[in-house]
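A single protein chain has been removed from this complex, and every other one stays in its place.
Here is chain A:
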Amino acid sequence: MSGASLDPRLLRKAPPRPLRFSWSDERFRNIVYQVLVVAAVLSVFGWLWSNTRYNLEVRRIATGWGFLSREAGLPIGEHLIDYDPSMTYFRALLVGVLNTLKVAIIGIVLATILGTLLGIARLSKNWMLARFAGAYVEIVRDLPLLLQLLFWYSLLQGLPGPRQAFNPVTGVFLSNRGLKLPYIQWESAHSWTLLAVVVGAVLTWFYRRTVRAKQMQDGQIRSIWPAALLLMVGLPLLVWAALGAPFTIDVPELRGFNFRGGLDVSPEFFALLLGLTLYTAGFIAEIVRAGILAVSQGQWEAAEALGLSRRRVMNLIVLPQAMRVIIPPMTSQFLNITKNSSLAVAIGYQDIVSIANTTLNQTGQAIEGIAIIMLVYLTISLSISLFMNWYNKRIALVER
């Protein structure tokens, strides 16, 4: 039982199993099968490769990546970086990648928040809340995503024009040209303020650590919220005030037939984000619910019997255990959002698939176009998977 024993018998390891070159040896058989499968796969790929090369040559189709540095001449409505049609295909594809990342990242964050709230709501003792969350989940995950995207897009298209736009709050307009929001005219002072928020958040994290360490020293449980508020709101305000407190709001205005100024959310992006978020949130809600339910009632009872409040039981006992059930399927949902964002093609949002498609049509280099799309999705998806697997390993349970 005790691990500290120095008995040499405990140090003995299982002897390696010898390999017999006989068809009746299981290990030998397995190795032969594996070699055969790898050889078959390699020869299929080799055949595809030579076949493609031969056909491209016969049809005199240009190959290679030279087109990337040629002028794209393709207009793109929304771009996070500077872009106009006189720039290269490479630049255009980069804009597409950034558009995909934009909708995927915002979608992942929003769907996680909404899904978690819905999942907890479905477990609530409040009858109304639980039923609402249940109905939401059932409706949203039973309808195809493409249908939902078309629904939201046509709903947005059906909105009145700019002149009759919905104007719920001053400066906010919802019309068939999308959503217009007021936006602060960006100056360097604002960048510094934003930096102060980040610094404040980092300091809060350190503060939380020292407070926890102090609690372990003297037992007193301290609230971190006053300090967190001071660091994350007070500090940025101070920086902003010190730099002269510049503040000019750019309010969208109706000029002629369209809006001028303000932050512009296109109907395409808005519909895609709405569709992806609402759809995936339904799945995430179920994952969160299952994760919480997977923690046995006995854990709640044992923790409550020790005198811990329900909030502490949730934070210290239930959520840490639920996480290990939640993370793997959650990873799949994050990958789904990323990949489903390619349905953007259907409603005209210019993501990587849309732009690579146009590139492919204009240059005729189908293989390169498809390869770029596959490479982009593979890179994004593998990055998400690697991060989530690392996190999952960190919180795994020790069993033996």
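Note that in this section a contact is a pair of C-beta atoms (placed from the backbone, for glycine too) under 8 Å apart; a residue touches a chain by one contact, two chains touch by 3 or more; residues count from 1.
Here is the rule we go by: contacts and distances are computed from a predicted model.
Visitor: Please identify the absent chain by the protein name in its UniProt record; candidates are "Cell division topological specificity factor", "Amino acid ABC transporter ATP-binding protein", "Stage V sporulation protein AE" or "Aspartate carbamoyltransferase".
Guide: From the listed options "Cell division topological specificity factor", "Amino acid ABC transporter ATP-binding protein", "Stage V sporulation protein AE" or "Aspartate carbamoyltransferase", the omitted chain resolves to "Amino acid ABC transporter ATP-binding protein".
Visitor: Looking beyond the chains shown, say which of A:V265, A:L308 or A:A346 touches the absent one.
Guide: The missing chain is touched by A:L308.
Visitor: Among A:Q185, A:Q299 or A:N361, which residue is in touch with the absent chain?
Guide: A:Q299
Visitor: What chain A residues would touch the chain not displayed?
Guide: Counting only chain A, the missing chain is touched by 2, 215-221, 296, 298-299, 301-309, 312, 316-317, 320-321, 395, 397-400.
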